[in-house]
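Here the complex is missing a single protein chain, while all its other protein chains stay put.
Right after this comes chain A.
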């Protein structure tokens, strides 16, 4: 029935053909129509090549050439998760695991998308744009599960964790979770997402987020991408922010052999705000890409972006950031900074900031720097007895500080600094600065 031994877009289209009748929502005409439209969009686009402008610096040839299988369900019950005291939703190989999740006593709703699907007409697909983003189309064609979070008006949702794990499998599973987050007027929520998997596992994690932040609501979205080093992580986030609302995204892009962190934010109501910050830690053999598109579509909105990329060994980093200021978006205050630190002569960074401004009364600026560790600073630290590797770690941490400090949410900041020092340890570095 399915052509599992082929690769590329054709294999995924064939999988959709084969699974059509069994995919979640197969009995719901609106879901079927949405999947068919996504399939048509994916058929038209395929996996983008580097000839496609948005993919000029990131080559999907390795994804295109991999034979992916389906994920097996419920194979790993031995997963031991440390308790954090936070509520959490756990996904294993793309599927929601109620047995591993802790979701009691929340003042808002958290559901599995596979279960909640019949109630999601009009909401699912409301902000994603599969016709423009091939990977969102792939996701739309094959999604099976995801997290649906709905925070009612005025509710302070606190901290929710979303843990997404891959298990070791020789099938190279591909999964395409679709996560929906909706904050009603004045609501707030901090979501801390961790994506991780075994070092030796090859898999494709292709999540799509659809986020709706209503008037005066605030969504803090912290993402720790720590996938296994043979994984492909291709993520697309769509967020729409209404009047006076805030979307705060922080992404640590540290795992996977190939990672794309693509974020589309529309500031759709006046006085909406968006903060997008991120750190990319790219080690030998890795490719990490952050691509942001910010749409200032209403007046008096503010956006702040600070991205820092650290590259070691033979590695490659990409930052593309587009800010569109529409004609109506007077008094826009936009700022974007992206900086890269090259720790090795074999590391490379491509950066492409892009401003497209149609309003005349705006304050919009961007900047980019690429550099190496400063020799004088290193010598200063070493002259105080600090070993070379530790001195480097201290300067790298210092380089990242600005992006980390820009994160408003303390829980996210804490999770992040833990993840950063974990990355250092994996690089064989004994640790950075001691805190006094």
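Going forward, contacts are C-beta pairs under 8 Å (C-beta built on N, C-alpha and C of every residue); 3 or more make two chains touch, one makes a residue touch a chain; residues count from 1.
Everything below uses one rule, namely that contacts and distances are computed from a predicted model.
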| item | value |
| --- | --- |
| Identity of the absent chain, which is to be given by its UniProt protein name, from "Nitrogenase protein alpha chain", "Cytochrome c oxidase subunit 2", "Fe-S cluster assembly ATP-binding protein" or "Oxidoreductase" | "Fe-S cluster assembly ATP-binding protein" |
| Chain not shown: contacting residue from A:26, A:98, A:398 or A:414 | A:398 |
| Option from A:322, A:352, A:382 or A:413 whose C-beta touches the chain left out | A:382 |
| Chain A residues that touch the omitted chain in the full complex | 374-377, 379-388, 390-391, 394-395, 397-402, 433-436 |
